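Below: one structure in C-alpha cells.
With one protein chain removed, the remaining protein chains of the complex are shown where they sit.
Note that the chains are named A and B in the order they appear, and that numbering of residues resets to 1 at the start of each chain.
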Amino acid sequence: MDSPQNISMEEAFALAEAEAKLSAALLESKERFSKATMPDRLNEDWRFGRPHVYARELAARITAAGQPRQAAPLEQDDDLRQTEMLMPTIGSDALLALHLEHFGTGEAHYIEENTTTPLHVSYTAATALTPSTFIMVAPGIRAEVEITYTCADSSCIFATCNIQVAEGAELRVRVHAEGHGTDARCMLITNIQNMGGKVAHLTSYKSLRWAREETVAETYTPDSETRLFSANHLIGEAVLDQHTKQIHHSGGATSDLLYKNVLADNATATFAGNIYVAPGAHHTDAYQSNRNLMLSEDATVNSLPGLEILADKVRCSHGSASGPMDEEQLFYLLSRGIPHYEAHQLIASGFLDEAIEKFNN
Amino acid sequence: MDETTFQIDTRGAFSMPENHKFDAGYGLTEETIDYICDAKGEPDWLRQFRKEALRKFNEMPMPFHWAPEGIRNVDFENFRYYLSHGATPSRTWEEVPEDMKRTFERLGVPEQERAFLAGVDAQYDSETAYTNMREELQKQGVIFVNSTEGLKEYEHIFRPWFGKVIPVGDNKFSALNHAAFSGGSFIYVPKGVKLAQPLQAYFRINSESMGQFERTLIIADEGAELMYMEGCTAPQYDSATLHSGVVELVALKGARIQYVTVQNWSTNVYNLVIQRGLAMEDAEIRWIDCNLGSGLTMKYPAVVLQGRRARGEVVSISLAHSGQLQDTGARMIHAAPETTSNIVAKSISIGEGRASYRGEVKVLKGMKGCKNNTECDALLINPASRTDTYPAITVHGNASAVQHEASVSQVDEEMLFYLQQRGLTRAQAMSLAVNGFINDLVKEFPMEYSVELRRLIDLEMEDSIG
Partner (left out) sequence: MSLVIKNLHARVKDGAPILNGINLEIPRGEVHAIMGPNGSGKSTLSKVLCGHPDYEVTAGSAELDGQDLFAMSVDERSRAGLFLAFQYPVEVPGVTNANFMRAALQARLPKGEELDAVSFYKELRSKMKQLGMDPKFTARAVNEGFSGGEKKRNDILQMMMLNPSYAILDETDSGLDVDALRIVSDGVNAMRAPFRSFLVITHYKRLLDYIHPDVVHVLYQGQIVRTAGFELVDHIEQHGFDFLKTSEE
C-alpha cells in the first residue's frame, strides 16, 4: 500500500471525496435515527406485523437485559459501527437505533482465502443478545458461512448482519434461528451488498414464538447475482414476519427470491417483499416467489409481493400462492401404501426442500 | 354494426361557457351542505346525515401512510361542490338545455342511446341533465333514475341499502361523498328480470375547479341481470378538478351485475373513486374497468363475496402517459364458503407515466373452498416509464387456494423491427403491439366500447411516439 505522501492529486481528491461522502451519510443516518419512532400501525412495513405487541416486547427484553460489556469484541471498531449505522432497515430504524446502543457483541470476518469447510458463527442467548455479524468476501474468493442463533425460553436475539461480496466472489450463507421453550423470539436485520459476485442466502426459523426478518439485498454492479431463500415449518403459535427488498442500483444484474412456508396449528406467516429496479438499471432480471402450504384451518398467511420498476429492458415477475396440500399428490403417496401421517410429512418436507435444494445448487 | 357511427369525440376536450342557476362556491362547510339540500329540496334526515358525514370527513386522516405521494396535493378548499341548472332531469333530449345537449351530442351519447342502450343517465357537473329508459323496461318494474329522485321517490328501496356496502366512515373519501353527493344513478332490477341491453351513465365535468361527487346504487334482485356502463370526460383546465364518486352494487341471490367503466378524464382531474359490490348466494359481480385519463387515479373496485358460491371478477386496463399516475387494482373479500374470484389487470406505462397495481385479496376465518386467481401484467414502453405492483393477500385456513402472478415486460424490439420493415411507422407498430397486449381484455368490453377503446389507444400511442 502507498503511504499518504506518495498518492497523486487525483487519488487524494478521491479519498477526500469518499470521506466527505461517508461523513454526509453518517450525518444523514444520525438524522434518520433521531427522527425514527417505534413502529406503529401506520407503519406500512409493519402491516400485519402487530408492532404494538411484538416490536415493543422485543425492545423491552433488550432494554431489560442491559449491555453485555464483557463480550464486546467489536466495540473499538468505528468502521464496523459506521457500517451498521448505514445499514437499511424495512420499517425498523428505531429498533436499529436500539441495536446500535448495544453495539459490540459479534464477529467480523474478512474472507480473503478460499475456504473448504463452512465458517461457523453461532450466538446463544440466555436472556437477550444483540449481536452484529460482518462478512466481507474478497474478489474471486469462494466461501461458505453458517450462522446459528439459539434462544433460550423467554429470551430473545436481535441481530444484524452485514454482508459484502466483491467482484467474482461466491458466498453461500445459511442462517438458522432456533428457540427453546414456548416464548423465544428473534429478529434479524440483514444487508447484502453485492459488487459483482454471487450470493446465496438461506434463512430458516424453528420453534420461535416470534421471528422477524428484514433482508435488504442490494446489487451495485452488472453481473451480480443474489439469490434469497427461506424454508420454514411453522407450528404451534409461531409468528413469522419476513420482509425483503431486492434493490437493483445498476442494470445487468440478477436477483431471485424463493420463500416457502409450511403452516400447521395456529401459525401465522407474513411475507412482504419488494423488487426495486432503480431508474437506469436496465437489463435487470429479478424474480420473487412466496409459496405457502396450509395444513391447518387455524393457520394464517399474509403475502405481499411487490414490484417497483423504474427502468427499461427488465425481466421481472413475482408470484404468490397459498393453498392446501395437493389432493392428487396425497392420493399418489397413499396409493403406494404410505400411511396418512407419513405422506403428509413427506409432501411437506418435499415442499420446503425445493428452496433448500435451490440454495445448495 | 357500422363502426363509423361512433366517430365521436371520445376525448371530450372542449368546454361550454358556464351557465349555472346554482353555485355553492368553493370549499365544503355546513353552509355548503345547507345550500345543496335547499337546491335539491331534500328532507331533513338527509341534511342531518350529510352534516354528520362532513364531521367524519373533517375528522378522518388522509391515507398518507400508503397512498401515492400525489394525493398530498389535493386541496379540498379549492373545489366547487355544487354547480347545477336545477335538480330535475329531462326525459327527452329536446328539453335538455342547449349547451348541455350540444355537449352530449358531441360526445355521441344520444346516438349511442338510439343504437344499443336500454337507458341513459347523462350528468353535467353536479346534476343529471337527462335520464330516460326504454318503455318496456318501465313496464317490467325496472327503476332507473338519478340518486336525488331515487331517494325521493323510492326511499323504501334506496334508503335501506344507502351506505350499507360502503359506509360513511369507510375512509375519508367515502365520508366526503356522503356529505356532498349529487347525481349518479339509482337502479333497481326486479326478481328474474334480465336486461338484454346495457344501461349507460355519462359523467361530464364542464366547469373549472368542479368537484363531482356522484353516487350510484344498483340493486339486482334475485336472479336479475344487468350491465351498466359509465363513461366520463372533462375539458382540460389549469386548475385541479376532483371526481370522487361512490358506487354501491347489491347482487341478491343468483343475480348478475356487470359494471363497465371507460374513464377518460382530462389530466387535471383527480379521480378518487370508491366502487364496491356485495354478492349474495350464487350471485356474480364483474367490474370491467378501463382507466385512460386523469392525472391521479386511485380506484380499486371491490367485491364482498357474502353468499355461498358467489363469484367476483375485476378486469382492469390502465394506461398512464407522462404526467399520469394510474393507481388502480381490485379487492376481493371472501366472506362466505366456496366463493371464487378472479382478477386480471394489465397496465401500460408510456413516457414518464406510472401505472401501479394495488390489490387486496382476503379469505376470512372459517371459509372453506374459496379460490382466487390474480394476474397482473405490466408493459413498459419507454426507459423512463414506471410500473409498480402492490398486492396484499391474506388467507386463513387450509381449505382455500389463492394465487397471484405478476410480470413486467417490454414491447419486443424484434417484433417492432419486423412490423416497421413491412412499412408501419413506429407508432403504428407500437400501437399494434399494445393492442395485442390488452386484446384479451378489450374483448370483455361491449363491442361498441371496445372499438372506441382501440381508437383511444391508437391516439395515445400516436401522441407519445408518432
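One rule holds for everything that comes next: a residue touches a chain if its C-beta (ideal position, glycine included) is under 8 Å from a C-beta of that chain, and two chains touch if they have at least 3 such contacts.
Since this is a predicted model, take the numbers as computed values, not measurements.
Listed by label, the shown chains that the missing chain touches in the whole complex are A.
When the whole complex is considered, the residue among A:27, A:42, A:126 or A:334 that touches the unshown chain is A:334. The chain not shown here touches chain A at positions 326-329, 331-340, 342-343, 346-347, 349-354, 357.
Operating definition for what follows: only the chains that are shown with their structure count from here on.
Rounded to whole angstrom, the centroid-to-centroid distance between chain A and chain B, based on C-alpha atoms, equals 41 Å. By the touch rule above, chain A contacts chain B in their complex via residues 42-44, 47-48, 279-280, 282, 292, 294-325. Partner chain A is touched in their complex by these residues of chain B: 65-66, 366, 368, 378, 380, 382-410.
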